[in-house]
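Here it is, the structure, as structure tokens.
Only one protein chain is missing; all other protein chains are in place.
Right, chain A next:
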Amino acid sequence: MTRTSAGRVRELFVYPVKGLSAQPLDHTELRPGEGVPYDRRYALARPDGAYRPGTREGLSKREFYALVSDHRLAGLGTHLDTETDVLTARVGGHDVLRADLRTERGRDGAARFFARILDLPAGVTPLLAREPGRRFTDAAAAGDGPMGWISLVNLASVRDLESRTGRVVDPRRFRANVLVDGLPAWSELELIGQEFDLGGVRVRAVHRTKRCAATEVDPDTGRRDLPVVTLLDRTYGHQLMGVHLEVRTAGSVRRGSDLVL
């Protein structure tokens, strides 16, 4: 059996803080059963919600502030330096936050900063959640295995949605770790249960991703401006875009890596 390249990795992203900016990567080193390093390591937890420091089980996204409920977060350009845990935020090209999340002072500063953006009442601040060995992916609510899934979006499917609806759909709305191109539109949904090579890593497609209102938020302006879920539903009769992958072997994936079925 010949194994030819079916597609190619166009972009790689990590989202170190749930709900905040995507950070592009040139390459990433993956390990079996684990997600992209530093992906969703931090989250802004609701102080009146289920998260408490030390919580070891996956929680629903409703327990956190995120784009689905708080679209204004996307109006910020944030960056977490994964070497130093220094979080910075920019507005219109200007620095508005620099917080060292390894210090209490830095964490307090970040919490106050986000309390204002989230327009929380006086005295209420989000909890800056971090739990060693855990990540705050949406899939984490389904268990510790799903917590380590990585997400893949097929650019051909996004283009198909665009051409059928006449609307520009920025693929970054889907906040995937891996954007691939070269596959037929929607063929990724048929991969469930199959193993394939993504760069130097063996992965298995395990789950189709049902989309929520977080995709309605423009990743640049933070405005809720396109009803992506409804567009999907009216166009295809489903609300799916992309799949989750389970990493089976250790290795590296780069921008430009082949996807071999």
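Things worth noting here:
Methods note: contacts are C-beta pairs under 8 Å (C-beta built on N, C-alpha and C of every residue); 3 or more make two chains touch, one makes a residue touch a chain; residues count from 1.
The rule is simple: contacts and distances are computed from a predicted model.
Of the names listed as "Putative membrane protein", "Cation transporter", "Acetyl-CoA carboxylase biotin carboxyl carrier protein subunit" or "Phthalate 4,5-dioxygenase reductase subunit", the one that matches the UniProt record for the absent chain is "Phthalate 4,5-dioxygenase reductase subunit". When the omitted chain is restored, the residue from A:R31, A:R52, A:R167 or A:H238 that touches it is A:R167.
Touch with the chain that is not drawn comes from one residue among A:A50, A:V91 or A:V260, which is A:V91.
Interface note for the absent chain: among A:V9, A:L44 or A:L231, the touching residue is A:L231. Although one chain is not displayed, its contacts with chain A can still be listed: residues 72, 75-76, 89, 91-92, 94, 96-97, 113, 116-117, 119, 165-167, 216, 221-227, 230-231, 234.
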